[in-house]
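All protein chains but one are shown at their positions in the complex.
Right after this comes chain A.
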Amino acid sequence: MLSLIIRRSRSRFINGIKTRTIFSSCSSLSFPDSSSSVLVSRRIFNSTPASSSFGFNSGSSFVSTTRSLNSEAVAVAATCDGLTVERIIANQWPILDENESDWKSHAAAISQSIQVIKRRLQWKKLLVRLKVLSAELNKPDLWNDPIHAGKISREHGSLTGKMKGVMTFERELLEHIDMLKLAKEENDTELESETLKAMMDMRRVSKEKELEALLSAENDPCSCYIEVQAGAGGTESNDWASMVMEMYKTWAQRRKFSVTVVDEAAGEIAGIKRATIKVNGEYSYGYAKAEVGVHRLVRISPFDSGKRRHTSFAAVAVIPILGDGSTRVQINDSDLRIERFRSGGAGGQHANTTDSAVRIIHIPTGITATCQNERSQHMNKASAMAVLQSRLDQLEMARQTAMNAQHTQSLTEISWGNQIRTYVLHPYRMVKDLRTNYEVSDPDSVLEGDLDGFILSFLSSSLDKDDPEH
């Protein structure tokens, strides 16, 4: 093994903790800090109107800086002994709780996050694109068309920024690992705990960045409604639907989202035929959208005296509640019909009931919304209106998506064929996601709301789908 030649030449702050950066001679690649030069050249460019003809000088200076960058774009960061982010992942070190001060666990968690972020960026495509752009920028006649040149260099700048962000992060991780090994060799416990602490902080930051990468679609930050509808099969399915609903309620509570039941139609004997809950909290839609589809249950029915095995289905829909900033569908009052939900009898002074549920029907689309959980009719109506608004918004989004001919699966298309997950309680015990093959052998924990594994694996697999490289 190569010995380390270390120059503790500078100290810097990472995440508020003082760490020392190592420049090691054994590293096969060097990472000159060129971000400042890129920034400078971009600043020069920005101060020059792209359409004006005197952009040539700054343009050429830009080219010269990018040329050196281009060569490092494909560089892979590694530690002294050749450890890379990819190798860390391949090692499959177990990821333990954050509080366990195990550097391998931290490194594995950070690497995993980096991998997700890279997927989100479509990393390989990004590198190829950067190469193309650099080649373009190197062409001597580029600035003959200043508008085109501006576009190219802007894109180049933005992609370079993204790439450098990830690479810096990667490098930081590997530097920490080197530092840790050094601390161990030198029995420097202070340095060791300092570095571990820095890695733990980095792990938190990387988790946040990973989530940002996973939940970066337009409506992901929204709150949402989750709707569960029982499949055919009466009591058996109604019971399953209520189990699914409970699963989401506890999941949401664990995630510290607030949950309110908006609408619930009870089954005749047990369970629910249908229910809608409102899940309030940042990114609740981004997570919950992973649950859209049909959920299948296999078990010995508690309702069957013959103790036979039954299969039941429940469909789940998730609707984002768009913020005020987004364009929402205009609803005309004249298009609405509002009905007392359980009317009957003379009403008025004749009747005293705390039940003031209303149903709102949007006549042109036939879409309806019901709310019965509020304590006044006025509030039930307002709540049902909010559901109706979101349903119409979603319908409009689906329509526009179809119009744009981008094939993305619409949330409104829950057909009973669209099965996403199977929960088997008998003859063996397992929950398996049919989209990601993610599986868990403890159905109870899942039904008690431990869904994050399923949700995150689905979200990251959706990134793969966008990325043809995978």
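In this text, a residue touches a chain if its C-beta (ideal position, glycine included) is under 8 Å from a C-beta of that chain, and two chains touch if they have at least 3 such contacts; residues count from 1.
Definition applied: contacts and distances are computed from a predicted model.
S.K.: For the chain that's not shown, choose its UniProt protein name out of "Methylase family protein", "serine C-palmitoyltransferase", "SWR1 complex subunit 6" or "Ubiquitin-like modifier-activating enzyme 5".
M.R.: Of "Methylase family protein", "serine C-palmitoyltransferase", "SWR1 complex subunit 6" or "Ubiquitin-like modifier-activating enzyme 5", the absent chain's UniProt record names it "Methylase family protein".
S.K.: Just name the one of A:M379, A:A398, A:L425 or A:V440 that touches the chain not displayed here.
M.R.: Touches the omitted chain: A:M379.
S.K.: Which of these, A:V228, A:V262 or A:V358, touches the one chain of the complex that we don't see?
M.R.: From the options A:V228, A:V262 or A:V358, the contact with the absent chain belongs to A:V358.
S.K.: Quickly run down the residues of chain A that touch the omitted chain.
M.R.: These residues of chain A touch the chain that is not shown: 250, 253, 266, 338-340, 343-344, 346-356, 358, 373-379.
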